[in-house]
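For this view, one protein chain was removed and the others were kept in their places.
Take a look at chain A:
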(Lines give C-alpha, C1' and ligand atoms only; values in the text may rest on other atoms or scores of the structure.)
Protein backbone atom coordinates (compact mmCIF):
# COMPACT_ATOMS: atom_id res chain seq x y z
CA UNK A 1 0.00 0.00 0.00
CA UNK A 2 1.77 3.05 -1.21
CA UNK A 3 1.69 6.18 0.88
CA UNK A 4 0.06 9.18 -0.63
CA UNK A 5 2.18 12.25 -0.10
CA UNK A 6 -0.31 15.04 0.24
CA UNK A 7 -0.17 18.67 1.14
CA UNK A 8 -1.00 19.53 4.71
CA UNK A 9 -4.03 21.67 5.40
CA UNK A 10 -3.29 25.36 5.86
CA UNK A 11 -5.13 27.40 8.46
CA UNK A 12 -5.05 31.15 8.13
CA UNK A 13 -4.32 33.21 11.18
CA UNK A 14 -5.26 36.88 11.21
CA UNK A 15 -1.67 37.95 11.60
CA UNK A 16 1.00 39.47 9.46
CA UNK A 17 2.16 37.14 6.73
CA UNK A 18 5.72 38.40 6.61
CA UNK A 19 8.21 40.05 8.89
CA UNK A 20 6.91 38.20 11.87
CA UNK A 21 7.19 34.89 13.61
CA UNK A 22 4.28 32.96 15.00
CA UNK A 23 4.61 31.87 18.57
CA UNK A 24 2.40 29.10 19.91
CA UNK A 25 1.39 27.27 23.06
CA UNK A 26 -0.33 23.89 23.24
CA UNK A 27 -3.47 23.68 25.28
CA UNK A 28 -5.97 20.94 25.95
CA UNK A 29 -7.77 20.66 22.65
CA UNK A 30 -6.38 23.80 21.11
CA UNK A 31 -3.22 25.71 20.29
CA UNK A 32 -2.71 29.41 20.98
CA UNK A 33 -0.92 31.37 18.27
CA UNK A 34 0.44 34.91 18.39
CA UNK A 35 2.73 37.24 16.51
CA UNK A 36 6.21 37.57 17.91
CA UNK A 37 9.83 37.97 16.90
CA UNK A 38 12.49 35.59 18.06
CA UNK A 39 15.93 36.90 18.76
CA UNK A 40 15.13 40.26 17.33
CA UNK A 41 13.97 43.46 18.74
CA UNK A 42 10.88 45.06 17.54
CA UNK A 43 7.74 46.58 18.72
CA UNK A 44 4.33 45.31 18.13
CA UNK A 45 1.46 44.01 20.03
CA UNK A 46 -1.19 41.77 18.92
CA UNK A 47 -3.81 39.25 19.58
CA UNK A 48 -3.55 35.72 20.76
CA UNK A 49 -5.51 33.40 18.56
CA UNK A 50 -7.11 30.25 19.83
CA UNK A 51 -6.86 27.68 17.07
CA UNK A 52 -8.82 24.50 17.33
CA UNK A 53 -9.40 21.42 15.32
CA UNK A 54 -12.69 21.57 13.50
CA UNK A 55 -14.32 19.28 15.92
CA UNK A 56 -17.62 17.60 16.12
CA UNK A 57 -17.51 16.85 19.79
CA UNK A 58 -19.22 20.16 20.42
CA UNK A 59 -22.28 19.29 18.41
CA UNK A 60 -25.22 18.38 20.66
CA UNK A 61 -26.65 16.02 18.05
CA UNK A 62 -23.49 14.08 17.59
CA UNK A 63 -23.19 13.76 21.33
CA UNK A 64 -25.93 11.19 21.05
CA UNK A 65 -23.86 9.34 18.49
CA UNK A 66 -20.87 9.32 20.78
CA UNK A 67 -22.86 8.25 23.81
CA UNK A 68 -24.75 5.44 22.19
CA UNK A 69 -21.88 4.10 20.16
CA UNK A 70 -19.85 4.02 23.37
CA UNK A 71 -22.45 1.68 24.79
CA UNK A 72 -22.26 -0.56 21.74
CA UNK A 73 -18.48 -0.48 21.79
CA UNK A 74 -18.27 -1.64 25.38
CA UNK A 75 -20.74 -4.42 24.66
CA UNK A 76 -18.65 -5.58 21.73
CA UNK A 77 -15.48 -5.76 23.80
CA UNK A 78 -17.13 -8.13 26.23
CA UNK A 79 -18.24 -10.74 23.71
CA UNK A 80 -16.74 -13.98 24.82
CA UNK A 81 -13.67 -14.96 22.90
CA UNK A 82 -14.20 -18.68 23.30
CA UNK A 83 -17.39 -18.89 21.29
CA UNK A 84 -17.02 -20.64 17.96
CA UNK A 85 -17.01 -18.19 15.08
CA UNK A 86 -20.24 -19.39 13.56
CA UNK A 87 -21.98 -18.23 16.70
CA UNK A 88 -20.17 -14.96 16.73
CA UNK A 89 -20.94 -13.86 13.20
CA UNK A 90 -24.63 -13.13 13.79
CA UNK A 91 -23.62 -11.19 16.90
CA UNK A 92 -21.18 -9.11 14.91
CA UNK A 93 -23.78 -8.46 12.23
CA UNK A 94 -26.22 -7.43 14.89
CA UNK A 95 -23.68 -5.07 16.44
CA UNK A 96 -22.98 -3.62 13.03
CA UNK A 97 -26.68 -2.98 12.58
CA UNK A 98 -26.81 -1.35 16.00
CA UNK A 99 -24.09 1.08 15.06
CA UNK A 100 -25.90 1.85 11.84
CA UNK A 101 -29.18 2.46 13.56
CA UNK A 102 -27.49 4.98 15.84
CA UNK A 103 -26.14 6.72 12.77
CA UNK A 104 -29.58 6.73 11.20
CA UNK A 105 -31.13 8.15 14.35
CA UNK A 106 -28.70 11.05 14.24
CA UNK A 107 -29.32 11.51 10.54
CA UNK A 108 -32.99 12.05 11.19
CA UNK A 109 -32.21 14.70 13.74
CA UNK A 110 -29.82 16.52 11.52
CA UNK A 111 -32.40 16.64 8.77
CA UNK A 112 -30.05 17.56 6.07
CA UNK A 113 -27.68 15.87 3.72
CA UNK A 114 -24.63 15.30 5.79
CA UNK A 115 -21.60 13.24 6.30
CA UNK A 116 -23.66 10.71 8.23
CA UNK A 117 -25.38 9.59 5.07
CA UNK A 118 -22.05 8.76 3.53
CA UNK A 119 -20.86 7.04 6.67
CA UNK A 120 -23.94 4.88 6.84
CA UNK A 121 -23.62 4.03 3.18
CA UNK A 122 -20.04 2.91 3.61
CA UNK A 123 -20.67 1.08 6.84
CA UNK A 124 -23.64 -0.73 5.36
CA UNK A 125 -21.58 -1.89 2.41
CA UNK A 126 -18.80 -3.03 4.73
CA UNK A 127 -21.33 -4.98 6.73
CA UNK A 128 -22.64 -6.70 3.62
CA UNK A 129 -19.26 -7.50 2.14
CA UNK A 130 -17.03 -8.08 5.16
CA UNK A 131 -19.04 -8.84 8.24
CA UNK A 132 -22.00 -10.66 6.83
CA UNK A 133 -19.80 -11.85 3.97
CA UNK A 134 -22.77 -12.59 1.79
CA UNK A 135 -22.05 -15.34 -0.75
CA UNK A 136 -23.12 -15.31 -4.38
CA UNK A 137 -26.87 -15.28 -4.66
CA UNK A 138 -27.75 -13.50 -1.44
CA UNK A 139 -25.00 -11.01 -2.19
CA UNK A 140 -27.11 -9.35 -4.83
CA UNK A 141 -30.11 -9.24 -2.54
CA UNK A 142 -28.05 -7.54 0.12
CA UNK A 143 -26.72 -5.09 -2.42
CA UNK A 144 -30.23 -4.36 -3.60
CA UNK A 145 -31.27 -3.59 -0.05
CA UNK A 146 -28.22 -1.48 0.34
CA UNK A 147 -28.95 0.63 -2.69
CA UNK A 148 -32.67 0.85 -1.96
CA UNK A 149 -32.02 2.06 1.53
CA UNK A 150 -29.89 4.85 0.25
CA UNK A 151 -31.79 5.74 -2.78
CA UNK A 152 -33.92 8.25 -0.97
CA UNK A 153 -34.66 10.16 -4.06
CA UNK A 154 -35.44 7.39 -6.44
CA UNK A 155 -37.79 8.75 -8.99
CA UNK A 156 -41.20 7.40 -8.26
CA UNK A 157 -41.90 7.32 -11.93
CA UNK A 158 -38.95 5.13 -12.63
CA UNK A 159 -40.09 2.70 -10.04
CA UNK A 160 -43.50 2.61 -11.55
CA UNK A 161 -42.07 1.99 -14.95
CA UNK A 162 -39.96 -0.81 -13.71
CA UNK A 163 -42.72 -2.32 -11.67
CA UNK A 164 -45.49 -1.92 -14.18
CA UNK A 165 -43.99 -4.72 -16.13
CA UNK A 166 -44.59 -7.53 -13.72
CA UNK A 167 -46.23 -9.48 -16.42
CA UNK A 168 -46.85 -13.16 -16.40
CA UNK A 169 -44.06 -13.73 -18.83
CA UNK A 170 -41.56 -12.46 -16.35
CA UNK A 171 -42.99 -14.07 -13.32
CA UNK A 172 -40.24 -16.61 -13.12
CA UNK A 173 -37.70 -13.90 -12.88
CA UNK A 174 -39.06 -12.48 -9.72
CA UNK A 175 -38.62 -15.68 -7.83
CA UNK A 176 -36.24 -15.01 -5.08
CA UNK A 177 -33.06 -16.95 -5.59
CA UNK A 178 -31.99 -19.00 -2.66
CA UNK A 179 -35.52 -19.87 -1.70
CA UNK A 180 -36.27 -23.41 -2.59
CA UNK A 181 -33.81 -23.70 -5.41
CA UNK A 182 -30.05 -23.81 -5.45
CA UNK A 183 -27.94 -21.12 -6.98
CA UNK A 184 -27.16 -23.27 -9.96
CA UNK A 185 -30.80 -24.06 -10.58
CA UNK A 186 -31.62 -20.40 -10.42
CA UNK A 187 -28.72 -19.53 -12.67
CA UNK A 188 -29.85 -21.95 -15.31
CA UNK A 189 -33.39 -20.68 -15.24
CA UNK A 190 -32.28 -17.13 -15.29
CA UNK A 191 -29.98 -17.64 -18.27
CA UNK A 192 -32.74 -19.33 -20.15
CA UNK A 193 -35.07 -16.44 -19.49
CA UNK A 194 -32.39 -13.92 -20.41
CA UNK A 195 -31.74 -15.62 -23.72
CA UNK A 196 -35.47 -15.62 -24.40
CA UNK A 197 -35.84 -11.92 -23.86
CA UNK A 198 -32.71 -11.21 -25.80
CA UNK A 199 -34.01 -13.20 -28.73
CA UNK A 200 -37.29 -11.33 -28.59
CA UNK A 201 -35.45 -8.05 -28.72
CA UNK A 202 -33.29 -9.22 -31.59
CA UNK A 203 -36.21 -10.19 -33.75
CA UNK A 204 -38.14 -7.05 -32.84
CA UNK A 205 -41.02 -8.80 -31.12
CA UNK A 206 -41.65 -5.70 -29.12
CA UNK A 207 -41.13 -3.25 -31.93
CA UNK A 208 -44.77 -2.20 -31.78
CA UNK A 209 -44.53 -1.12 -28.16
CA UNK A 210 -41.59 1.19 -27.56
CA UNK A 211 -42.31 1.28 -23.89
CA UNK A 212 -42.22 -2.47 -23.53
CA UNK A 213 -39.13 -2.69 -25.69
CA UNK A 214 -37.38 -0.22 -23.45
CA UNK A 215 -38.32 -2.14 -20.37
CA UNK A 216 -37.10 -5.35 -21.82
CA UNK A 217 -33.84 -3.74 -22.77
CA UNK A 218 -33.48 -2.62 -19.19
CA UNK A 219 -34.38 -6.03 -17.92
CA UNK A 220 -31.67 -7.69 -19.93
CA UNK A 221 -29.28 -5.12 -18.62
CA UNK A 222 -28.52 -3.43 -21.88
CA UNK A 223 -25.78 -1.02 -20.87
CA UNK A 224 -26.55 1.69 -23.36
CA UNK A 225 -30.17 1.75 -22.38
CA UNK A 226 -29.34 1.90 -18.76
CA UNK A 227 -26.87 4.69 -19.32
CA UNK A 228 -29.40 6.63 -21.31
CA UNK A 229 -31.56 6.69 -18.24
CA UNK A 230 -28.74 7.73 -16.02
CA UNK A 231 -30.80 10.43 -14.41
CA UNK A 232 -32.96 7.78 -12.87
CA UNK A 233 -29.92 6.19 -11.35
CA UNK A 234 -28.22 9.08 -9.64
CA UNK A 235 -25.13 7.19 -8.65
CA UNK A 236 -22.80 4.74 -10.26
CA UNK A 237 -23.33 2.20 -7.51
CA UNK A 238 -27.03 2.23 -8.19
CA UNK A 239 -26.12 1.65 -11.81
CA UNK A 240 -23.84 -1.16 -10.70
CA UNK A 241 -26.46 -2.97 -8.69
CA UNK A 242 -29.05 -2.46 -11.39
CA UNK A 243 -26.71 -3.88 -13.96
CA UNK A 244 -25.85 -6.80 -11.75
CA UNK A 245 -29.51 -7.41 -11.10
CA UNK A 246 -30.25 -7.66 -14.78
CA UNK A 247 -27.03 -9.18 -16.06
CA UNK A 248 -25.30 -11.11 -13.32
CA UNK A 249 -27.66 -11.83 -10.46
CA UNK A 250 -25.50 -14.66 -9.23
CA UNK A 251 -22.42 -12.51 -9.04
CA UNK A 252 -19.72 -13.76 -6.69
CA UNK A 253 -18.07 -11.46 -4.17
CA UNK A 254 -14.72 -11.87 -5.90
CA UNK A 255 -16.18 -10.70 -9.20
CA UNK A 256 -17.67 -7.52 -7.85
CA UNK A 257 -14.74 -5.24 -8.38
CA UNK A 258 -14.62 -5.81 -12.13
CA UNK A 259 -18.17 -4.63 -12.51
CA UNK A 260 -17.70 -1.85 -9.97
CA UNK A 261 -14.76 -0.35 -11.77
CA UNK A 262 -16.38 -0.50 -15.16
CA UNK A 263 -19.65 0.90 -13.90
CA UNK A 264 -17.89 3.81 -12.31
CA UNK A 265 -16.05 4.54 -15.49
CA UNK A 266 -19.15 4.22 -17.66
CA UNK A 267 -21.29 6.29 -15.37
CA UNK A 268 -19.01 9.26 -15.00
CA UNK A 269 -18.81 11.32 -18.09
CA UNK A 270 -15.55 12.87 -19.13
CA UNK A 271 -16.21 16.02 -17.11
CA UNK A 272 -16.78 14.55 -13.71
CA UNK A 273 -14.15 13.21 -11.42
CA UNK A 274 -14.49 10.50 -8.84
CA UNK A 275 -14.94 11.73 -5.34
CA UNK A 276 -13.46 10.34 -2.17
CA UNK A 277 -16.65 8.40 -1.55
CA UNK A 278 -16.23 6.65 -4.88
CA UNK A 279 -12.75 5.44 -4.12
CA UNK A 280 -13.86 4.22 -0.72
CA UNK A 281 -16.70 2.21 -2.20
CA UNK A 282 -14.43 0.86 -4.92
CA UNK A 283 -11.92 -0.25 -2.30
CA UNK A 284 -14.74 -2.01 -0.50
CA UNK A 285 -15.81 -3.81 -3.67
CA UNK A 286 -12.23 -4.89 -4.03
CA UNK A 287 -12.30 -6.24 -0.48
CA UNK A 288 -9.34 -4.04 0.33
CA UNK A 289 -10.27 -3.33 3.94
CA UNK A 290 -7.10 -1.43 4.71
CA UNK A 291 -7.62 0.87 1.77
CA UNK A 292 -11.16 1.56 2.94
CA UNK A 293 -9.89 2.48 6.39
CA UNK A 294 -7.11 4.57 4.96
CA UNK A 295 -9.35 6.52 2.61
CA UNK A 296 -11.92 7.09 5.34
CA UNK A 297 -9.21 8.37 7.68
CA UNK A 298 -8.23 10.85 5.04
CA UNK A 299 -11.70 11.93 4.07
CA UNK A 300 -13.19 12.45 7.50
CA UNK A 301 -12.27 15.06 10.03
CA UNK A 302 -13.28 12.81 12.85
CA UNK A 303 -12.02 9.50 14.09
CA UNK A 304 -15.37 8.18 15.14
CA UNK A 305 -16.14 6.21 12.05
CA UNK A 306 -12.80 4.59 11.35
CA UNK A 307 -12.21 3.83 15.01
CA UNK A 308 -15.49 1.98 15.56
CA UNK A 309 -15.55 0.24 12.21
CA UNK A 310 -11.95 -0.91 12.50
CA UNK A 311 -12.59 -2.17 15.99
CA UNK A 312 -15.55 -4.22 14.78
CA UNK A 313 -13.59 -5.57 11.82
CA UNK A 314 -10.78 -6.48 14.16
CA UNK A 315 -13.18 -8.44 16.33
CA UNK A 316 -14.31 -10.26 13.19
CA UNK A 317 -10.67 -11.14 12.72
CA UNK A 318 -10.60 -9.42 9.36
CA UNK A 319 -7.58 -7.24 10.01
CA UNK A 320 -5.06 -9.94 10.46
CA UNK A 321 -4.46 -10.75 6.86
CA UNK A 322 -1.18 -8.87 6.75
CA UNK A 323 0.46 -9.57 10.02
CA UNK A 324 -0.89 -9.66 13.53
CA UNK A 325 1.01 -6.71 14.85
CA UNK A 326 -0.22 -4.55 12.01
CA UNK A 327 -3.82 -5.37 12.69
CA UNK A 328 -3.95 -4.81 16.39
CA UNK A 329 -1.78 -1.73 16.25
CA UNK A 330 -4.05 -0.11 13.72
CA UNK A 331 -7.14 -0.71 15.80
CA UNK A 332 -5.49 0.63 18.90
CA UNK A 333 -4.01 3.62 17.09
CA UNK A 334 -7.42 4.69 15.84
CA UNK A 335 -9.16 4.10 19.16
CA UNK A 336 -6.50 6.09 20.99
CA UNK A 337 -6.90 8.97 18.55
CA UNK A 338 -10.67 8.95 18.89
CA UNK A 339 -10.65 8.70 22.66
CA UNK A 340 -8.01 11.40 23.03
CA UNK A 341 -10.26 13.69 21.06
CA UNK A 342 -13.12 13.00 23.44
CA UNK A 343 -10.97 13.78 26.42
CA UNK A 344 -10.92 17.49 25.82
CA UNK A 345 -14.68 17.69 26.19
CA UNK A 346 -16.06 18.62 29.59
CA UNK A 347 -18.39 15.62 29.83
CA UNK A 348 -17.55 13.23 26.98
CA UNK A 349 -14.18 12.52 28.56
CA UNK A 350 -15.87 9.93 30.71
CA UNK A 351 -16.70 7.87 27.62
CA UNK A 352 -13.08 8.00 26.59
CA UNK A 353 -12.07 6.09 29.71
CA UNK A 354 -13.71 2.89 28.47
CA UNK A 355 -11.98 3.15 25.14
CA UNK A 356 -8.61 3.45 26.79
CA UNK A 357 -9.48 0.48 28.97
CA UNK A 358 -9.73 -1.65 25.86
CA UNK A 359 -6.44 -0.63 24.36
CA UNK A 360 -4.10 -3.16 25.90
CA UNK A 361 -0.79 -1.64 24.86
CA UNK A 362 -1.04 2.11 25.41
CA UNK A 363 -4.50 2.61 26.83
CA UNK A 364 -3.42 2.83 30.42
CA UNK A 365 -0.59 5.24 29.94
CA UNK A 366 -2.72 7.48 27.70
CA UNK A 367 -5.40 7.48 30.36
CA UNK A 368 -2.93 8.31 33.10
CA UNK A 369 -1.58 11.23 31.12
CA UNK A 370 -4.91 12.68 30.15
CA UNK A 371 -6.98 12.12 33.22
CA UNK A 372 -4.58 14.19 35.26
CA UNK A 373 -5.42 17.15 33.07
CA UNK A 374 -9.16 17.06 33.60
CA UNK A 375 -9.90 20.40 35.28
CA UNK A 376 -11.06 19.84 38.83
CA UNK A 377 -13.70 22.54 38.80
CA UNK A 378 -15.76 21.17 41.64
CA UNK A 379 -15.34 18.65 44.41
CA UNK A 380 -17.89 16.50 42.71
CA UNK A 381 -15.90 16.39 39.50
CA UNK A 382 -12.71 15.71 41.40
CA UNK A 383 -14.37 12.79 43.15
CA UNK A 384 -15.57 11.46 39.81
CA UNK A 385 -12.05 11.57 38.42
CA UNK A 386 -10.69 10.00 41.57
CA UNK A 387 -13.09 7.13 41.45
CA UNK A 388 -11.94 6.32 37.95
CA UNK A 389 -8.30 6.38 39.03
CA UNK A 390 -8.92 4.37 42.16
CA UNK A 391 -10.80 1.69 40.24
CA UNK A 392 -7.74 1.25 38.07
CA UNK A 393 -5.15 1.42 40.83
CA UNK A 394 -3.65 4.57 39.38
CA UNK A 395 -2.20 5.47 42.73
CA UNK A 396 0.07 8.24 41.56
CA UNK A 397 -2.80 10.02 39.83
CA UNK A 398 -4.94 9.59 42.95
CA UNK A 399 -2.26 11.10 45.09
CA UNK A 400 -1.66 13.96 42.72
CA UNK A 401 -5.31 14.90 42.35
CA UNK A 402 -5.86 14.81 46.10
CA UNK A 403 -2.78 16.91 46.62
CA UNK A 404 -3.96 19.51 44.13
CA UNK A 405 -7.32 19.70 45.89
CA UNK A 406 -5.65 19.85 49.30
CA UNK A 407 -3.39 22.67 48.20
CA UNK A 408 -6.27 24.59 46.72
CA UNK A 409 -8.28 24.23 49.92
CA UNK A 410 -5.34 25.26 52.05
CA UNK A 411 -4.73 28.38 49.98
CA UNK A 412 -8.35 29.32 50.53
CA UNK A 413 -8.00 28.60 54.23
CA UNK A 414 -10.45 25.73 54.18
CA UNK A 415 -8.49 23.64 56.61
CA UNK A 416 -11.03 20.87 57.01
CA UNK A 417 -11.24 20.24 53.29
CA UNK A 418 -7.47 20.45 52.99
CA UNK A 419 -7.03 17.91 55.74
CA UNK A 420 -9.50 15.48 54.32
CA UNK A 421 -7.87 15.66 50.87
CA UNK A 422 -4.44 15.12 52.42
CA UNK A 423 -5.68 12.06 54.19
CA UNK A 424 -7.07 10.73 50.96
CA UNK A 425 -3.75 11.45 49.29
CA UNK A 426 -2.01 9.63 52.11
CA UNK A 427 0.24 12.62 52.22
CA UNK A 428 1.72 12.53 55.70
CA UNK A 429 3.79 15.66 55.26
CA UNK A 430 0.85 17.72 54.18
CA UNK A 431 -1.35 16.26 56.87
CA UNK A 432 1.26 17.32 59.39
CA UNK A 433 1.35 20.80 57.96
CA UNK A 434 -2.39 21.20 58.10
CA UNK A 435 -2.59 19.80 61.59
CA UNK A 436 -0.09 22.43 62.64
CA UNK A 437 -2.35 25.06 61.17
CA UNK A 438 -5.29 23.71 63.11
CA UNK A 439 -3.29 23.81 66.29
CA UNK A 440 -2.08 27.32 65.57
CA UNK A 441 -5.66 28.30 64.94
CA UNK A 442 -6.61 26.85 68.26
CA UNK A 443 -3.89 28.73 70.05
CA UNK A 444 -4.99 31.92 68.41
CA UNK A 445 -8.70 31.57 68.85
CA UNK A 446 -9.18 29.02 71.57
CA UNK A 447 -11.47 26.88 69.49
CA UNK A 448 -11.19 24.30 66.78
CA UNK A 449 -12.73 24.59 63.35
CA UNK A 450 -14.03 21.61 61.44
CA UNK A 451 -14.79 19.63 64.56
CA UNK A 452 -16.80 17.07 62.64
CA UNK A 453 -13.83 16.07 60.60
CA UNK A 454 -11.41 15.88 63.48
CA UNK A 455 -13.82 13.95 65.65
CA UNK A 456 -14.30 11.33 63.01
CA UNK A 457 -10.78 10.75 61.80
CA UNK A 458 -10.73 7.14 62.85
CA UNK A 459 -7.69 5.17 61.76
CA UNK A 460 -6.72 7.97 59.36
CA UNK A 461 -5.42 9.70 62.44
CA UNK A 462 -2.37 7.52 62.28
CA UNK A 463 -1.20 9.05 59.03
CA UNK A 464 1.09 11.43 60.83
CA UNK A 465 2.16 12.08 64.39
CA UNK A 466 0.93 15.61 64.29
CA UNK A 467 -2.41 14.50 63.03
CA UNK A 468 -2.66 11.91 65.75
CA UNK A 469 -1.88 14.55 68.29
CA UNK A 470 -4.52 16.83 66.81
CA UNK A 471 -7.12 14.09 67.01
CA UNK A 472 -6.23 13.11 70.51
CA UNK A 473 -5.98 16.66 71.71
CA UNK A 474 -9.45 17.35 70.47
CA UNK A 475 -10.57 14.21 72.27
CA UNK A 476 -9.05 15.60 75.45
CA UNK A 477 -11.13 18.72 75.01
CA UNK A 478 -14.26 16.68 74.54
CA UNK A 479 -13.64 14.67 77.68
CA UNK A 480 -12.99 17.82 79.61
CA UNK A 481 -16.15 19.36 78.29
CA UNK A 482 -18.08 16.30 79.43
CA UNK A 483 -16.51 16.69 82.87
CA UNK A 484 -14.83 13.32 82.63
CA UNK A 485 -11.80 14.76 84.31
CA UNK A 486 -10.10 11.53 85.27
CA UNK A 487 -10.07 10.27 81.71
CA UNK A 488 -9.19 13.69 80.41
CA UNK A 489 -6.15 14.01 82.55
CA UNK A 490 -5.06 10.49 81.76
CA UNK A 491 -5.28 11.34 78.08
CA UNK A 492 -3.44 14.58 78.61
CA UNK A 493 -0.68 12.79 80.39
CA UNK A 494 -0.37 10.15 77.70
CA UNK A 495 -0.15 12.87 75.10
CA UNK A 496 2.76 14.34 76.94
CA UNK A 497 4.57 11.13 77.61
CA UNK A 498 4.08 9.68 74.14
CA UNK A 499 6.13 12.56 72.83
CA UNK A 500 3.86 13.33 69.97
CA UNK A 501 3.08 16.73 71.37
CA UNK A 502 5.04 19.33 69.48
CA UNK A 503 7.35 21.27 71.73
CA UNK A 504 5.67 24.50 70.85
CA UNK A 505 2.52 23.11 72.32
CA UNK A 506 3.77 22.12 75.74
CA UNK A 507 2.96 25.42 77.35
CA UNK A 508 -0.53 25.11 76.02
CA UNK A 509 -0.82 21.63 77.43
CA UNK A 510 0.40 22.76 80.80
CA UNK A 511 -2.04 25.60 80.75
CA UNK A 512 -4.77 23.13 79.91
CA UNK A 513 -3.65 21.04 82.84
CA UNK A 514 -4.01 23.82 85.37
CA UNK A 515 -7.76 23.59 85.91
CA UNK A 516 -7.37 19.86 86.36
CA UNK A 517 -5.23 20.50 89.40
CA UNK A 518 -8.38 21.56 91.13
CA UNK A 519 -9.72 18.09 90.73
CA UNK A 520 -8.46 16.13 93.64
CA UNK A 521 -8.36 12.70 92.09
CA UNK A 522 -6.19 13.78 89.27
CA UNK A 523 -3.89 16.26 90.80
CA UNK A 524 -1.10 13.88 91.52
CA UNK A 525 -0.87 12.95 87.86
CA UNK A 526 -0.52 16.56 86.92
CA UNK A 527 2.12 17.17 89.50
CA UNK A 528 4.04 14.26 88.15
CA UNK A 529 3.74 15.75 84.69
CA UNK A 530 4.87 19.14 85.76
CA UNK A 531 8.03 17.61 87.12
CA UNK A 532 8.44 15.48 84.02
CA UNK A 533 7.95 18.51 81.83
CA UNK A 534 10.56 20.40 83.78
CA UNK A 535 13.04 17.61 83.35
CA UNK A 536 12.41 17.29 79.64
CA UNK A 537 12.73 20.95 78.98
CA UNK A 538 16.26 21.00 80.31
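The working rule: a contact is a pair of C-beta atoms (placed from the backbone, for glycine too) under 8 Å apart; a residue touches a chain by one contact, two chains touch by 3 or more; residues count from 1.
Keep in mind that, in the parts below, contacts and distances are computed from a predicted model.
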UniProt protein name of the chain not shown, from "Cell cycle control protein", "SEH1 like nucleoporin", "Catsper channel auxiliary subunit zeta" or "Histidine-containing phosphotransfer protein": "SEH1 like nucleoporin"
Options A:123, A:186 or A:303, residue touching the unrepresented chain: A:303
Residue of A:142, A:217 or A:294 in touch with the missing chain, whole complex considered: A:294
Hidden partner chain, touching residue among A:98, A:262, A:329 or A:449: A:329
Given A:135, A:276 or A:515, the one touching the chain that is not displayed: A:276
Among A:76, A:95 or A:116, the residue in touch with the chain that has been omitted: A:116
Where the unshown chain meets chain A, residue by residue: 1-39, 41-54, 56, 58-63, 110, 112-118, 234-235, 272-280, 282-283, 291, 293-295, 297-303, 329-330, 333-334, 337, 340, 346-347, 362, 364-366, 369-370, 372-378, 381, 396, 400, 403-404, 407-408, 411-413, 433
